[in-house]
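Of the protein chains in this complex, one is absent; all others appear in place.
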């Protein structure tokens, strides 16, 4: 199957960066066509006239679903439990390699 | 220099002091948490499968703030996801509001002091209190337009440390999911003083509404000015100014004074560049409070593309007009109305009214005093102005002294100074006669005995007199 839509290496690289997905150059190459396939498929929708049609973001039909401002002790995790699945912790904190202090 | 007009907009984040977090029932008290990561749950830790449910009170408070800032409350609003990656953002997106915030198109009137396009400030500064008081009369008021007020969730907190020689970042999610209101102004501000006046007023309103501690030191109120300088002369105030094609955002500022300093620093920096024919770079800068300078923060390589879309986990919000009216009715009297009422009802000078209403606690205390005056015999003895003077000029500890106690003190003090002049003269003469040695000493140059004589007089008058007045009178008598 030959796709109409193709992505450039730069496109794939940019999308991967936005999506925070590490990809190798070889993978990038493959994705250029693979993403094109999917976009070809969805491009079918461009035939449909949607002028003036309101988008639907969810189908619950509900509005104003809120919770009261109450502390839910039962669901809170003690520190040890909160940190339980983390690879790296220190003194009750989650740990990551030093990141640039943006703020 | 006068050819330049600073163009300043403000973005302010305020953490709401609800009991629980924005989208889960975790305790909202990150600043006082004894340990990191102890106020968390599957929702605010971003565990797989957890879902948000919005805190009703936080939404109501945001609407109230919007109303207090003269905003329109659109009858439809929703939450959106703002997607980006950062270790303090547990879900990979922040629940925020994009194109349909809870409140829009508001304004805040500030007592502006800046006439035209200049950086200098004309206003009244009380040297003793170092308090800036605008040229009173609210004559030169200025309207700062508010673009929007929206509600979002705070992120976790990052700390930086070196452990065993390795540089690491530590993450605490106690703050993750705390309700955070963002207020964005139009770039209507043209001086650092105006910016400060705006922020002070906003802070005051937030405190009046009792929705946040709004403490900058703790980070529960965060200030981000964006600054640019227009080369065009602002001919007539009110005329549209051409906006420059860049702006610089300054982050990391934790006091009103630093905002002012940072703005001044930036404006001067921009003007220097503009004078040289250069255009300042659009960037985010940090504020170094020790050096009093701003510094360039690394410009993120990839452009921000937050891929906002409506959060499918949260049904939208739709209001009946009556709900908004009801919230409006719950808003307490705000400073501007209070000032007018204080002036009209208590015949106070506007300066006093402004200062008394600076915080709600003081204004309430003042009114409690008045109430007590009215209901007690002290009515005629102590006027509203007397009370205002005491509250404003003496350091009254309004938590320690009850309004009743204060009124009694004022009344007593007033009685002291209203000693019958005849009686005073009589006592004075008697004391001088009975203490001839002291009088002689004084005349020989030992002026220190004067206080002894004052004490004797006070004793005779049973303390019901003004010592200063006696002192003056004694000196006068002794000289002759």
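Letters A and B mark the chains in the order given here, with residues in each chain numbered from 1 onward.
Everything that follows uses one rule, which is that contacts are C-beta pairs under 8 Å (C-beta built on N, C-alpha and C of every residue); 3 or more make two chains touch, one makes a residue touch a chain.
Everything below uses one rule, namely that contacts and distances are computed from a predicted model.
A.B. asks: Looking at what's absent rather than what's present, what does UniProt name the missing chain, "Cytochrome C", "Molybdopterin synthase sulfur carrier subunit", "Glutamyl-tRNA(Gln) amidotransferase subunit A" or "Urea ABC transporter, ATP-binding protein UrtD"?
C.D. replies: "Glutamyl-tRNA(Gln) amidotransferase subunit A"
A.B. asks: Wait, the hidden chain, what does it touch out of the ones we have here?
C.D. replies: Across the whole assembly, the hidden chain touches A, B.
A.B. asks: Pick from B:48, B:277 or B:448: which residue touches the chain that isn't shown?
C.D. replies: Result: among the candidates, B:48 touches the missing chain.
A.B. asks: For chain B, enumerate the residues touching the unshown chain of the complex.
C.D. replies: Its contact residues with the unshown chain are 41-42, 45-54, 81, 83, 85, 87, 90-93, 171, 305, 307-309, 312-315.
A.B. asks: Tell me which stretches of chain A touch the chain missing from the display.
C.D. replies: Given the touch definition above, chain A has residues 1, 12, 15-16, 18-23, 27, 30-31, 34-35, 37-39, 41-48, 50, 53-62, 65, 67, 75, 77, 81-82, 84-87, 94, 96 touching the missing chain.
Here, only the chains that are shown with their structure count from here on.
A.B. asks: Between chain A and chain B, what is the gap in Å from one C-alpha centre to the other?
C.D. replies: Result: the chain centres lie 39 Å from each other.
A.B. asks: Residues of chain B touching chain A in their complex?
C.D. replies: 18-20, 24-27, 35-43, 45, 53-59, 78, 85, 87, 92, 158-161, 163, 166-173, 251-252, 297-298, 302, 305, 307, 309-310, 312, 314-318
A.B. asks: Which residues, counting only chain A, touch chain B once they are in their complex?
C.D. replies: So the residues of chain A touching chain B come out as 14, 17-18, 20, 57-58, 60, 62-73, 75-79, 82-83, 88, 90-103.
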